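What you see is part of a larger complex, with each chain still in position.
Letters A and B name the chains as they come in the text, with residue numbers starting at 1 for each one.
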């Protein structure tokens, strides 16, 4: 792979990643030596710094990730604390409900139920502290499993998950449950 | 393949008949519509393997337009000699045609939209969000969310997604009972009656569309082997006999074909 292509591939993958991406994983993906990948990422990071970009490519927790430049934290905080939505969207609430009733549950399982990619919504709920990673599934890729947090219980005025309303009272009938089980299987049907 | 009909003035596919009526090559007043319906019933008797549900529903659409044309032609208008009367048939034809044209445009653009979506899917958006060390004082997003609302949200999220079902909305734009709802209704009523005529089953109905929907529902039940349909003589009453179980059947037990639009 050319230097140019390698740099672009690193940029693309790290841009869409939710967690820091390890050089080892990228080396596998690109079929390149891990040292070369790591050096290319470090070179990119220098380029951004030199060009005074508003973001940095940072080496964090054993991997590379994009984040905002510390010099611009004032704007980022203003953005994060903007007074836009006081309420969760329907999509976010439904996703939270799925996590609450189906925990532990993976992103892919939620996506299969909701029929759309839920990465952004899961991220939002995670960052607001309503859900958290509680483990990993055994299957291929060992996807992260999510569950609700103490904060979630607190906000809903619940002592424990056992106090959630029994979902049977809200479901139309036994057929729906069967269908639900079927759709909870990993995608790829 | 369209349903063939046979009348004293015309023999052939029913949509051709509509075409001829619309182009004034055949006077709709000369066309007895009963044989048209006979042709339909005969077509059904020949077995459903010959005709898809699309063809049969298209027949119903065309037949409905013919009935409407004929009723307009037969009813004396306020100004019978007005030349506008000549245009009635054209109006109907144009309506059908413009609907077909518009549908074709949406079908064509749908393909483009799919390609756009495919192209857009090649770019994956960043959704990593904030770094963990950014201080967020954003308002509590869960304010006002009760456990009950959460449970409702879950029920909404996992509610089965119904597949499209056929009905005859193209004949009327008023919301009406769907075929599977009618199947459900008949599956409760028929075991009680054992036998009934079509007239008895539909006497409480006022809208034509509802009668037609009951008819389609009976065809479904027949296909499922729950009823037999018979007719003593030509133009006689359509007689229905329940041959399923004695107990009323929940619709969950009946698998009604899913029709795709």
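Observations
Here is the rule we go by: a residue touches a chain if its C-beta (ideal position, glycine included) is under 8 Å from a C-beta of that chain, and two chains touch if they have at least 3 such contacts.
Values in this document were obtained by computation on a predicted structure and should not be read as measured data.
Across the entire structure, the chain copy numbers work out to A x2, B x1.
Criterion: only the chains that are shown with their structure count from here on.
Remark: chain A and chain B have CA centroids separated by 44 Å (rounded to whole angstrom). Across the interface of their complex, chain B is touched by residues 15-18, 65-68, 73, 76-77, 80-83, 85-88, 90, 92-98, 100-101, 113-115, 119-120, 123-124, 127-128, 130, 152, 155-158, 163-165, 167, 169-173, 175-176, 179-180, 183 of chain A.
For chain B in complex with chain A, the residues that touch the partner chain are 124-131, 134-161, 252.
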